[in-house]
Each structure stands twice: as C-alpha cells, then as structure tokens.
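One structure, as structure tokens, below. Some questions next.
Note that one protein chain of the assembly has been removed; the remaining protein chains are unaltered in position.
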Amino acid sequence: MRELLESLTTPYSLTDPVEQRPDLAFVTAGRGQLRPLLMHLRDKEGFTHLVILTAVDWLEEGEFQLTYLLSDRTHGRDIGVRVMIPRDEATMESIHDIWPTAATYQRELREMFGIDFPGSTRLNEDFILEGWADIPPYRRDFDTLKYADETYKQRPGRETRDPAQHMKEQLYPDGK
Amino acid sequence: MKEELEKRIVKGPDGIEFEVEPLRDYYCEAAPTVMPQAYSKIIEGFFNWARAESLWILGFGTGCGAIEMRPLMTPRFDAYRYGVQWRPTPRQSNLFIISGYLSVKTLKRAIRSYEQMQNPKYVIGLGSCTINGGMYWDSYNTIKCLDDYLPVDLYIAGCMPRPEALLAGFEELKKLIRAGKAEGANQYAENFEWYKANQKKVILDWDMPDYNW
Partner (left out) sequence: MEFEWIKIPYSLLTLFIVVNYGLLMTAFIAKIAARVGRRHGIPIYQNYIDLIKNYGLRSSITHGVMFYLGPVFRLSGGVGLLLFVPSIYGSEMFSNLSFAGDLILALYFIFFGTLGMALGAAESGSPHSAIGITRGLSQVTAAELPMALAVFSVALQYETLSITEIVAAQQGSVLNWTLFTNPLAVVAAMMAFLGSMMRPPFDVVLAPQEIPIGPPTEYHSSYLALMQTNRVIFPVAKVVIYTNLFFGGATNWPIFFLKVFLIYMVSAFVGVAFPRFRVEQSIRWFLIWAMPLGILAILLV
C-alpha cells in the first residue's frame, strides 16, 4: 500500500495520505487530477470496483468533500480518493463513463447535496425525494427538525429522555 | 409530472391518430363509496367471521418491520395456522400492514396499493414509527401520524415488535372484525376529502388521479 501511495504522490500531486489500515488508505487529489488518477488506478493498479461515491458537507470551510472509494479485489485492498470542491459552485466532473454505477451515486448526490455532475445519465430525475422544492436535505444548513415540524403533524404526548439519566433513575431510585 | 402521464397524441397500429390522457383513460376516477353491509345481521356476522379467519396480507413491506413478517411464514411462528396468508397483489388482499417507517415516496405507493384493495380492508400500523414517527420523529422524509393518511384499525407498538406481537395483533384484529368494528374502508370513503387533503399536503408531486383503482 505504502509503495502504491508513494508511486502515486508525485505524478498526481496527492496530499494528506492517510494509511488507516494496511489494506485501506485515503488520499486527497486535486479536482483536475481525479480522472487521470482514477483511470490509472482502474487500469494499471487493479482497482476495478467503485464501492461508493459519497460526499461530506464541510459547512464551516465552505467545501464539499467527495470520496471515491475503490476496491482492488485481487489484492484485497481499498483506496479512498478525496476531492474537495467549493460549496457555492458545487460542480464536479462526472465519472459515469468510467464506472456506469457512478451515475446512480451522482444522481443521489445531486438530489441530497445539490452537487451537479454535468453529463451524467438521468441526473435530474427524482431519486428518493419526489418533487422536493426546499434546499437539498443533506446540506448541513438544512434544518430537518424545523422542516418536519412545519410539514408533518406531530402526535402530541411524545416524551424524550436522556437514556443514561433515565436508566439511573430507574435502577437507583433513591439516588445512590 | 412524468412524461408518460402527460396528454399526448398516439398513432395506433391501424394508422389512426387519437388522443391519450393517461390520468383519465387508464384509471377509474370515481371516488369510493360507502358499501352497505349485508342485508341481514346474521349473514353479516357470518361474513365477518369468515373475513376474520381468512386474513390475506398484502406482501408490501414499507420499512424495517417487513423483516418481522418473514419469520411468521417459517416453522417457528407459522401464521398460516391462524388463517393468515400473504398475497402478492393488492386486489386479493384484505390486510395492509404498514411495517415501520413510511417515507413520503413509499406513502404514495402505499396509498395506491390501499385503494386497489377491495372493500372490507384493514390496516395495521406496525412499530412506533407509524404511531408518532418513532426514532424518525425529526426526519424530513417520513410521516409521523399514519392515521392521517390511511384509516388504521390497529397499532402494534414497539421498535420493532417481535413476531409474537404481530400474532397477538392478528388475534386482536380478528376480534375487531368479528365485532364489526373494523370498517376502515367505509371510514375512508366517508372522510375521503380529509384524507386526500392530508395526503396531498405531504406528497409534493401528486401525479396520479385522486382515486385510482
């Protein structure tokens, strides 16, 4: 794994390599470097399987982090490629021509985070939220509780307890 | 609205062009009516007994609770003993188990399935999520009170209730049916506007007729 990371770092100018386990590592790549890097990993290094494409909303930094997790089945190792994109123009190059499955992930990201992937198949079709008009719900500035209260009728009589406190009172009623 | 639901001109195989409006042509739009009971009390009681002893469940798992229904078919719990069966099509089933959380997308399908079932039909809400949202009480995408959208006969509380609880629920439902108290379908027909208003409030892209059978 380490040799792989070392061999990749210079040509693709990768940053922040993290070797989480002997068979799992993460690296951060630049936006423009992603496609050549993924092609190299798929064709030369044997990472033939796109496990997941997901996103993290770094609200404070104003960035989205896209994580492309790839798997190499013959050697039993995984690599995650992170790409940071700015939050205010959330657009990323589509990779559905490299892995057709990516189109579905990109459709989901488009709906849940509002990240655009121009050219991806069926990108703008509804995925789970049919007819959603609010801001994408996985963005951290979306207040899910407020939305739920406004949209759905809550049944009265609901109580919430802190589990630790509640069990303490149940088990030791005299406070010892 | 989806493209295939829009009004359009279609050319038939014989070369004649005609207009198709899927929402009007492919569905029956008539609102449900209250179905009277059998003319004699004895016969209605007899039918109710038969309905109670032959519960056909629609095999539609809406949430995680669907996993609790599978053991009921297996040797350990074997619900077939009690006249409970699973049917794959809404036309033939009488009992709709909303098994767990119901997202808005699933709610739409659940309503369509419910409306396709035939008149004496029953709904069981399984798990806390159907009662008050359960652990999804602050979720942006799941409904909180099932009885606002479908007429529920019985709730089974728990997260998740065990298959035994479901069996007990079936027995309770049987008592309700035998007593003639499970008239959910007629309730739905009576308060049709209220149910529809509630449904339309949460289903944002309403691209089906108000009533579709």
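Order of writing sets the chain letters: A and B. Residues in each chain are counted from 1.
Here is the rule we go by: a residue touches a chain if its C-beta (ideal position, glycine included) is under 8 Å from a C-beta of that chain, and two chains touch if they have at least 3 such contacts.
Since we're looking at a predicted model, the values are computed, not measured.
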Neighbouring shown chains of the undisplayed chain, as defined at the top: B
Chain not shown: contacting residue from B:Met35, B:Met135 or B:Ala179: B:Met35
Touching residues (missing chain, whole complex) on chain B: 28, 35-38, 46-47, 50-51, 53-54, 74-75, 78, 80-81, 83, 85-89, 91-92, 94, 118-120, 185, 213
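Everything that follows uses one rule, which is that only the chains that are shown with their structure count from here on.
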Centroid spacing, where centroids are CA-atom means, of chain A and chain B in whole angstrom: 35
Chain B residues touching chain A - in the complex, by the definition given at the top: 103-105, 108, 131-133, 137-141, 143-145, 148, 201-205
In the complex with chain B, residue positions of chain A that touch it: 126, 128-133, 137, 142, 144-145, 147-148, 151-155, 157-158
